[in-house]
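Here it is, the structure, as structure tokens.
Missing here: one protein chain of the complex. Every other protein chain is in place.
Right, chain A next:
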Amino acid sequence: MVNPMRSLLSISALLLSGWAFVSNALADPICVVDDRGRDVCIDHAAMRIAALSPGATELIYAAGAGDNVVAVVSYSDYPEAAKSVTSVGSHTRLDLERLISLQPDLILAWGTGNPTEQIETLERLGLPVYYVEPHEFEDIARNIDNLGALAGTSKRAKEEAKRFRTGIDVLHERYKQAPRVKTFYQVWDEPLMTMNGSHYISKVVDLCGGDNVFADSPRLIPRLSQEAVLLKNPEAIIAGGMGERNANWLEKWRVFADLLATQKGNLFFVPPSLIQRPTPRLLEGAQILCEKLDIARARR
């Protein structure tokens, strides 16, 4: 005969131990807040990560989790190792089939770059999505920290984030009292484009003691006429662009002898790959840009 009381006890003991087992498996889900302020929680460190923008790829590698990246998009050209990871199309149009067949356990999405419909589909299929959209220097450092936490590489990530924060602080200290330089940063040549004060490139200019002459422009990436630039009469012109050989853009400004930047010879080129992506390499780009503005100050 089985004692009913006893079997009840053993069942509840079984249930309890089962619960303990389950709660152990679920112990401490990893939770971080992404750039859209959403809570992103995963049960265990992400081992198969899909980075859906070149910038996100750089950030996840910087966080020390490059080995866990299984999918990238076109133009993910840094670091070198990212070039050999499977591509799932361009960031504007993803090959969802290929992406899902890689069975990622974490998606690093680019809210303003990836098509909303496709990211919604991924979320509907139950994949955790972390939005990477840094706007400030601190966002870059925080993203590295967060990605390190999600991928279980916090130690590396914290070091890298600290290196970045320290580097930016050093520049801030060095240039906060420096005489200001009226600066025009040329994002693109035809059509002529720059960025307004809320863009992170403008924040680099500001960090280096420069004043973006189009900081008050209402649009993030204004298209300009040459006249508008001449009217602002910047003391320094800095060209970015797409490839690394757009220094000839600066030649066009030499025609205007009355332009302050032309008079002083302050026409500079900063490698766009170092400054036109919000990634840890921005620190290097900022250092170069700061040096250029220092040259401009020396020519006064």
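Operating definition for what follows: a residue touches a chain if its C-beta (ideal position, glycine included) is under 8 Å from a C-beta of that chain, and two chains touch if they have at least 3 such contacts; residues count from 1.
The rule is simple: contacts and distances are computed from a predicted model.
Taken from the listed names "Transport system permease protein", "Amino acid/amide ABC transporter membrane protein 2, HAAT family", "Phosphoribosylformylglycinamidine synthase subunit PurS" or "Carbon starvation protein A", the protein name that UniProt assigns to the chain not shown is "Transport system permease protein". Among A:100, A:260 or A:295, only A:100 touches the chain that is left out of the view.
Only one of A:39, A:80, A:117 or A:173 touches the absent chain when the whole complex is considered: A:117.
Take chain A: the residues that touch the chain left off the picture are 74, 86-90, 92-98, 100-101, 103, 112-113, 115-118, 120-121, 124-125, 193, 219-221, 223.
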